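With one protein chain withheld, the remaining protein chains of the complex are depicted in position.
The first chain written gets the first letter, and so on, giving A and B; residue counts start at 1 in each chain.
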Amino acid sequence: MKRMSWASLLLACCVFLLSACAGGGNVNQKAKGDFSAGMVTDTGGLNDESFNQITYAGLKRAQKELGIDIKALESKRDEDYVPNLTKFARENRDMIWGVGFKIEKAIADVANQFPNAQFGIVDSDMGGKIPKNVTAVTFKEEEGSFLMGMIAALSTKTGKVGFIGGISSPLIKKFEVGYRAGVHAANPKVKVQVAYAESFNDATKGRSLAKAMYDGGADIIYHAAGGVGKGLFDEVKTREKGKYWAIGVDMDQSRLAPDHTLSSMVKRVDVAVFNVMKAQQQKKHKAGKLLQFGLKENGVDYASTTTKHVKPDVLKRVDEFKQRVVNKELIVPATEADLKQFMQS
Amino acid sequence: MKVLSRINSQSTFITSLLSILLGMLIGAIMMVVAGYDPIAAYNALFVSALVQPYDLGETLRTITPLILTGLAVALAFRTGLFNIGVEGQFIVGQLVAIIVGLKLNLPPVLHAVVAVIAGGLAGAVWGLVPGLLKATRGVHEVIISIMMNFIALYLSNALVFHWMSNGADSTPKIMDSASLRIDAVSQMFGGARLHFGLILAILAAFVMYVLVWRTRLGYELRAVGHNPLAAEYAGMSVKRNIILSMMFSGTFAGLAGAGEALGTSGYLAIQPAFTGIGFDGIAVALLGASTPLGVVLASVLFGILTYGGGNMQFEAGVPFEVIRVVFAAIILFVAANVTGRLLGKFSRNKGGDKRA
Partner (left out) sequence: MLDTLTNILSTTVIYATPLILAGMGGLYSERSGVVNIGLEGLMTIGAFTAVVSTLTTGSPWLGLLFAVLAGVLLALPHAVASITFKADQVVSGVAINFLALGLSVYLVKHLYDGAGQTPVVENKLNAIAIPFLSDIPVIGPSLFKALPTTYIAILVVLISYYLLTRTTFGMRLRAVGEHPHAAETAGVSVVKMRYVAVLISGALAALGGAGLSIAIGSEFNQGTVAGQGFIALAALIFGKWRPFGVLGAATFFGFAVALTLTGQLFNVTKYVPSEVLSMLPYVLTILALAGFVGRAEAPAAVGKPYEKGSR
């Protein structure tokens, strides 16, 4: 043991020395440009084909149209959120985005530590306690999912549709509840099967669940399950065209199965972050509050490719309801309790 | 599984150092092939891990749980057990520490102490299951540990979602009285989240040394690991030692979880996948030759590479994953004593290692 330990000890010293030699580099340099933004992803990473990627698209648009300097940092683990946010804060970036509800506590901490920096969080209302220098952005996923529910209920031939969720959480619950409400509003006789994979990346589980649902009589399945949802598309592709359908989420997922994708619920995080930064650049933005993006704000919607497979009369009905939601004549439920009430009235 | 002490038994200072440098060279080659600048990347890695006080603090924070999970794996190795369940024991350690931190109302210090102990105990219980089944039913500890990992993950998620947060994605923050954060020290390091867990980890390394090499019990643990039949013949209870070893190992892992929960984050969130800290512990233990000091030093290396690796992407655009390849290469080189062979040093001692 002795010999080895000494070896390692010396070794560690060398590592330190090496790093000391390497030191003195470029720390704390001020970001270029008159407005700069940073973005910290959650553990999904930058190209997750979901909210991280859409947020980054918004930043890139801002870079192009508003000429701002952008940079992104990926988080490998939950513990990385705080240091990543801190890095941007020390660079004095004008707007620092944290993407995903998992970052909310880290944002609260870092925002408190850097009261002069501006932060934004996507997909979280911070539990109602939004610090003065934080802008919280959430989406009314239930409204978008409501439209998906309507499309499913009006398009089903079997009278049975499905929903596959990722890990049980309030966010995913919003998708489920909105979807069920939409189905109910369009045709209360249509049955909805609901299952949670308790994972966001096990595509095998997604495929098995989809298979079980299709075999059990459902012909349209909507998912809010990240990578698990890929399994849904894998399954539907093997089935008869025009008979079995999948509905995508977050981005337009029709490219995953062009002939089997009925619609996708798109979440325009890009629009939201772009608008916030534009207002900031023009000094018209007020932080410390919650911005909610629903159908009215074009924050959620059905994908443009929806017209390809959904019948015009179905889409007409859907648009009618969409207008009612926009006009606030119809409130879409977001929780199980609200849904119960919704179904009774 | 045989005790893993032979890894470094042949290596001298030169060979270990060369292994690490060779590992980094492999990483550099991968970067060059893919068109990145390895010098800029490594520069970014070390600068960002060590130069600023904040980063130094965060690097120490990254090292902390690695020491404990590394010790957990190392201790089980000493008894000839492969505790692949450190990940699960880490998770329940986190879970129970947070439960205590949230639900019990105790005065400061005492609260933290109780929460840490509870986390360690939870890890012990999680380690007890595979230990008990191995001892009494002869079921391989690896398979039960793997199952226990998954159970821990789902259990933690279920409790966070249904019980500890009223249906939210993460629990509220623990009470300040249960926090392991030391504000004065944090301030010194520019607000880094380094916490009392580091002292706990170093203490644990010392405890392991005393326990394994300075007590009768430790002698038995090692004897069982070295040759269970001989140990049994000498009147030791193999079963008892297997159970104890898994429990001690689980305790270390549980403490790692408690430290992370009470010191670093202060809350628990729904986890989509394993944290990986437990699995990293395996690598740390192997690289550290299952000795306390070795584990601490290997954790330092892993911690620097892990924390600095994130910045490599930021500064030099190199994907973080190259660091995992560097880890793998270092482990392989050390394990196979590649550098020793390259240097023509064949100081091989036959028939395994005497020190166990």
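What we mean here is this: a contact is a pair of C-beta atoms (placed from the backbone, for glycine too) under 8 Å apart; a residue touches a chain by one contact, two chains touch by 3 or more.
Bear in mind that the values here come from a model prediction, so they are computed numbers and not experimental data.
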Q) Among the chains in view, which touch the chain not shown? A) A, B
(Q) Touching the hidden chain in the complete assembly: which of B:161, B:196 or B:252 does that? (A) B:161
Q. Which one, A:215, A:240 or A:313, makes contact with the chain that was left out?
A. A:215
Q: Sort through A:58, A:83, A:178 or A:231 and give me the one touching the missing partner chain.
A: A:231
Q | Residue among A:63, A:187, A:201 or A:298 that touches the chain left out of view | A | A:201
Q) Residues of chain A in contact with the chain that isn't shown? A) 44-49, 168, 193-196, 198-205, 207-209, 211-213, 215-216, 227, 230-231, 233-234, 238, 255-256
Q.
On chain B, where is the contact patch with the chain that was removed from view?
A. 1-2, 4, 6-7, 30, 34, 82, 84, 129, 133, 137-140, 142-144, 146-148, 150-151, 154-155, 157-158, 161-162, 273-274, 279, 282-283, 286, 319, 321-329, 331-332, 335-338, 341, 350-351
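Throughout what follows, only the chains that are shown with their structure count from here on.
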Q) So how far apart, in whole Å, are chain A and chain B when each is placed at the average of its C-alpha atoms? A) 32
(Q) For the complex, give me every residue of chain A touching chain B. (A) 1, 3-12, 14-16, 18-20, 22-28, 43, 71, 73-80, 82-84, 86-87, 90, 101-102, 104-105, 113, 127, 166-171, 173, 198-201
Q) What residues on chain B touch chain A, complex-wise? A) 5, 8-9, 11-13, 15-17, 20, 42-44, 46-47, 49-52, 54-55, 58, 61-62, 154, 157, 161, 167-170, 173, 191, 193, 260, 264-267, 269-273, 275-277, 288-289, 291, 293-294, 297-298, 300-301, 304, 307, 310-311, 313-315, 320, 355
